[in-house]
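Below is a structure I'd like to ask you about.
Apart from one protein chain that is not included, each protein chain of the complex appears where it belongs.
The first chain written gets the first letter, and so on, giving A, B, C and D; residue counts start at 1 in each chain.
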Amino acid sequence: MPGLLEIKNLSKSFDATKVINDFSMEVVEGTLCCLVGPNGAGKTTTMDLVTGRIKPTSGTILFAGEDITAKHEHVIARAGIGRKFQVPAVLKNLTVRQNLEVAYSRQTNPFWNLFKFRKAGLKEKLDEIATLAGLSARLGEQAGILSHGETQWLEIGMVLMQEPRLLLMDEPIAGMTEGEIEKTARIFKDLRKTATLIVVEHDMGFVREIADVVTVMHMGSLLAQGTLGEIEANPRVRDVYLGEKEAA
Amino acid sequence: MDLGSLLNALILGLSIASIWLIAALGLTIIYGAAGVINMAHGEFIMLGAYSSYMLQYYFGLPYLLCVPASFVIVGAVGLALERGLIRYLYNRPLDTLLATYGVSLVLMQGVRLIFGSDPKYLAAPEIFSSNISLGFASISSFRVVILLVTALCVLGVWLLFYKTRFGVQVRAVMQNKEMAASFGINSSRVYMMTFALGAGLAGVAGSLFGVLAIVLPTMGASYVVQAFLMVVTGGGSLAGTVVASGVTGQLQSVFAFFTNDTFARFVIFVLIVVFLRFRPQGLFAQVGARR
Amino acid sequence: MSALLNFDNVTSYYGATRILKDVSFDLEDGQCLCVLGRNGVGKTTLMRTIMGLTDRSTGAIRVNGAEIGGKPPHQRAPYGIGYVPQGRGILSDFTVRENILLGTFARADKAPEIPEICLRIFPYLKDNLERRAGLLSGGQKQQLAIARALAVGPKILLLDEPTEGIQPNIVHEIGEILKMLNKELGISLILTEQHIKVARKLGDAFLMVDNGRVVARGPIAEMTDELVERHMTI
Amino acid sequence: MGNLYHNKTAQWLVYAAFFLGLAVIPGAVSDAFLLNQLATYGVYGMLALSISLCWGFGGILNLGQGIAFGLGAYGMAMTMQMQSQSESNPIPPFMLNNSLDALPWFWEPFSNTAAGLILSILVPTLFCAIFGGVMFRARVSGPFFAIMTLAMLSAFYTIILDRQPYTGGVNGITPPSPLQLAGVEIDPYSATAYWIVLGILVTATVLAKLITQSSFGLVTQAIRDDAERVRFLGYSVAGYETAIYTISGAIAAFAGCCLVMLVQYVSPAQLDVGFSLSMVIWAAIGGRLSLLGAMCGAFLIQGAQSYLGDAFLATWLLILGGFFIVVVRFLPNGLASLLESALGLLASKPKNATTAEPNGDAKPMPAE
Partner (left out) sequence: APLKKGEPIKVGLLFSLTGALAVPEEDSTLVLQYAFDEINKNGGVGGVPVQPVIVDAKSDFGVYSEKTKELILREKVTALFGCYTSASRKAILPTVMQRNHLLYYPTCYEGAECTQNTICTGPLANQHSQDLIPFMVEKFGKKVFFVGSNYVWPKESNKNAKVWLEKAGGELVGEEYIPLGSSEFGPVLGKIRDAKPDFIFSTVVGASDIAFHKQFKQEGFKVDSMPIASLTTGEIETRAMGAEFGAGHFLSAPYFQSLDNPTNQKFVENFLKSKYGKNGTTHYNMEETYLSAYVFKAGFEKAAAAVGFENVTPRAIRDNSGGIRIEDGVSPEGLIWIDENNFNTWLKPKIGQCQADGTFKIVKAAESHVAPDPYSIYPDSGVCTKDGLKAPDGKVRANVI
């Protein structure tokens, strides 16, 4: 069975530097794949490429069998890929509620939306997600004043509102307390029933908790792939990424 | 069409470019560094012309001294304006547009009330009203003066912004005021100096334009739109404005040579639109931050 | 002897909203103080209050006995405070070098050179001094932010979740570096951390914040699991 | 309880009262001049409305609204001019004086009033759709878009000025008699003319208001906040931007038509940079985030200009400039925000009595 997302021989250069170098990976539907690697390995860049934020120098990206390589961001998003950014990106001048409402993007056509005043199913969904993200009490507030951790939660909430088939999570737990990390792990594991996830994280404890597969990138290329155990045993990975202490 | 006239057109293009550049230079600093959309820039130019006129007419200052003196006077006006108004608006760039539009009305009418609405005469040394001709190329000596002053100002601004600690401070404040402040930079002072400098440069431009064209309360209006086009097309950077003015000045001259002035202008406006279509961030703009 | 940094009944506001409420604590010379608490309790606000970046604060903030509470932000850093903000605050249009140089503006001696320690600790930065900082990866930016704060030549280093987004072996390294800065160079640290483990390892003392108030404090050894349970889980 | 200002029902009630007030004016006023003048203000109100929609809600600062307005106005003037030409005398006098001996092809359709009126709206709307489409697709935004509209406006201005035989140059087009609709002459000083303008204004306002309250409006606000982020939610940012820019352009085109109906005159001054700037100023002074506020801004400034301008001859511009400065300095969201904070104060009074815990006062809502 082919993967939901297939990245084939992807390369990306900025000016002279090759940031992604002949990188391939495949994510099977219904799994949770953790993408790890040193700072600057190209994880975020890979997400940029998948979501159409930048265009690759070469290579193809297939989503559900369809080539999405040169597509626009919104087309890719509509196809069912949602993304949480590494630097949390929420709509700062809108309220938390409005943020979630906008993210509920079943109808995206501007002309249809001109005549749309109420969205079916919005209220229930919104309540559900807000509770999940712990933001129920802050729905009326402007998103710009949230603390870092709250912003992270809001953005996760927005991605969930989108109901995508594939979720790209770039460092979702940065700045969360340990309790919240556990909660996030639970949510992610739950999500796996209905969606596919790619999670970028440096927190190995979290990765251990959630990952079905771990993919390691280094200098824009695939370094290793396998279960966490296999990865942790890989000397190259320990060398460039984990360090002796963590692996021990 | 012969080569000589084309050469003349090219030389003239350089001169037009320098005029547009000196008009836009102060604006580049104010917009590029402080993010203020200064609609009163044209009136700063006008004030430059009037301060030169005033110094010359009432105090008999020689023209060549009027130019730097205008820098100081208009710079001081800019400083006062910054302290009194602009500094409250730094995090609202579009509002600066509106507020400075109000300022421009006040300055224009204020000058009219003081000096009257009739055009004023600004005298320059006799040698400036002659021309230099080399073979079949010819240019007026005053245009050479403008070119030199412009070059000098650009060089000065460049040195200040890219070679001094002050320059680093300005650019730091412009990107992130809080961070700059956290590292000991007095952003309020930096803004103030930047704004005054930009205003002062407009003053220099004014004292030059007063000799080239006319001294009137409304004279500034004709420069401000052009200056904005240059600054924004250039992406808000110094190098961008220099190149944008250079290219459009040349184009204006060459198109006017082949067709006429009005049509040349039309073409330039359209070209700017087309250009921005393909480089939506202007010339030399930095790529935005990543997410 | 008075403390290096002293908060005396500090209340801090954004607009009309009180975020920090009557916070008092001392940071002794050479100490590493960990500030802990759930999301949104006011840890970042505490840091920003020290730097003068909140809208308003009352109460006294003293560095070495000198009151800085009423001073504008740019006059605070020269007291020897280096700040690594949450979200890093890198100036994207500057090169790596210029970003580090920014730190030197707050030096007491005004020397416009990059102190060698900044580059020694972070080899990536050393090799990429002329790169535009906006293009760096998240972790690289974090390293840069620490280097920049070190360029201040600080007596106190404020670190707002400094290991966020950093690869494990460098987290470890940063831990070592902070320990080194603290123990060998005698720089005092105020550190917010979500990882109790890291806090336990580095900290000398802790400050537990909840809803803008200090709810517990003491030497790190007194930070019981029960306390953590009560104030840090949801 | 929330701020009454943000209460949708209250907003609609205020709108209804406002327009009802405007509607009864012709009954109360018999001064032909005043009626004509008020109708002209209605045109300015339409323009402020269009700016508020595009800039306030869409976040697209348009310094070239004069393009759509001017094209609409020219279309109307051409239609009216052709109404006064006859079979035997098909060419407008100014063309004859510019040695044209045949009607230019693009003037032909305007011989038919219906076609002329349709074109007057269609051409500017299409222009906005195409220009906006191309530009927003290329992701031109912020000040860059503003400057492009400015450049485009200047280009139009210059070319209309230069093509004197076809456009009348700087003198513009002066249809000698008022507009005739279905054989009836619409006296610009009559209540009929006033009603027409008011009718269009009300329709435009209601549509605009509905738009801001629809899902479209929410997405547009999101785009204003962070266009980049919204793309990843699946919305075509360019599509939304083009749509709001075009709708606002269409309103401006209607305004252009109405103006010419009222003054029987069009000239490049309608495409002057200064005029487009004043539209932005009206909206800003009144409150760009409030449609009604923006309109009132136009009424206020133009009214003051008409009635105070001559009383304070020499100092009028000083007063006006000073007023702008004060409003911008102290009321970032225009005069409408004065009402907003007043109502906000009312709403929060009882709450102040209880303890103001953190997060008590939310910042003002992003839109009305």
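Heads up, the rule we're going with is that contacts are C-beta pairs under 8 Å (C-beta built on N, C-alpha and C of every residue); 3 or more make two chains touch, one makes a residue touch a chain.
Keep in mind the model is a prediction, meaning the values are calculated, not measured.
K.L.:
Quick check: which displayed chains does the absent chain contact?
P.N.:
B, D
K.L.:
Would you mind spotting which of D:102, D:170 or D:345 touches the chain that isn't drawn?
P.N.:
D:170
K.L.:
For the chain not shown, which residue from B:55, B:211, B:230 or B:272 touches it across the whole complex?
P.N.:
Only one listed residue reaches the unshown chain, and that is B:211.
K.L.:
Please identify, in ascending order, the residues of chain D that touch the omitted chain?
P.N.:
Counting only chain D, the missing chain is touched by 31-34, 36-37, 40, 89, 93, 96-97, 158, 161-162, 164, 169-172, 174-178, 189, 263-265, 267, 269, 275, 305-306, 309-310, 313-314, 316-317.
K.L.:
What residues on chain B make contact with the chain left out of this view?
P.N.:
Residues touching the hidden chain, for chain B, are 5, 8-9, 12, 15-16, 19, 109, 112, 116-121, 123, 128-131, 133, 138-143, 209, 211-216, 218-219, 221-222, 252-253, 256-257, 260-262, 264-265.
Throughout what follows, only the chains that are shown with their structure count from here on.
K.L.:
Farthest chain from chain B, comparing Cα centres?
P.N.:
A
K.L.:
If you tally contacting C-beta pairs, which pair wins, B-D or B-C?
P.N.:
Of B-D and B-C, more C-beta pairs in contact link B-D.
K.L.:
Can you check how far apart chain B and chain D are, centre to centre, with Cα atoms defining each centre and the answer in Å?
P.N.:
The mean C-alpha positions of chain B and chain D differ by 31 Å.
K.L.:
Approximately how many whole Å separate the CA-defined centres of chain A and chain D?
P.N.:
43
K.L.:
Hey, what residues on chain A touch two or more of the other chains?
P.N.:
Within chain A, the residues that touch at least two other chains are 44, 85-87, 89, 145.
K.L.:
Among all residues of chain B, which ones touch two or more of the remaining chains?
P.N.:
Each of 290-291 in chain B touches at least two other chains.
K.L.:
Inside the complex, what are the residues of chain D that reach chain B?
P.N.:
61, 134-135, 138-141, 143-144, 147-148, 150-152, 154-155, 158-159, 161-162, 228, 273-274, 277, 280-281, 284-285, 314-318, 320-325, 328-329, 332
K.L.:
In the complex formed with chain B, which residues of chain C make contact?
P.N.:
Interface residues on the chain C side: 51-53, 72-78, 83, 85, 89, 91-94, 98, 101-103, 105-107, 112, 132, 134-135, 148, 152.
K.L.:
Chain A touches which residues of chain C in the complex?
P.N.:
Within the complex, chain C contacts chain A at residues 14, 38-41, 44, 86-87, 124, 135-140, 142-143, 161, 164-173, 194-196, 232-234.
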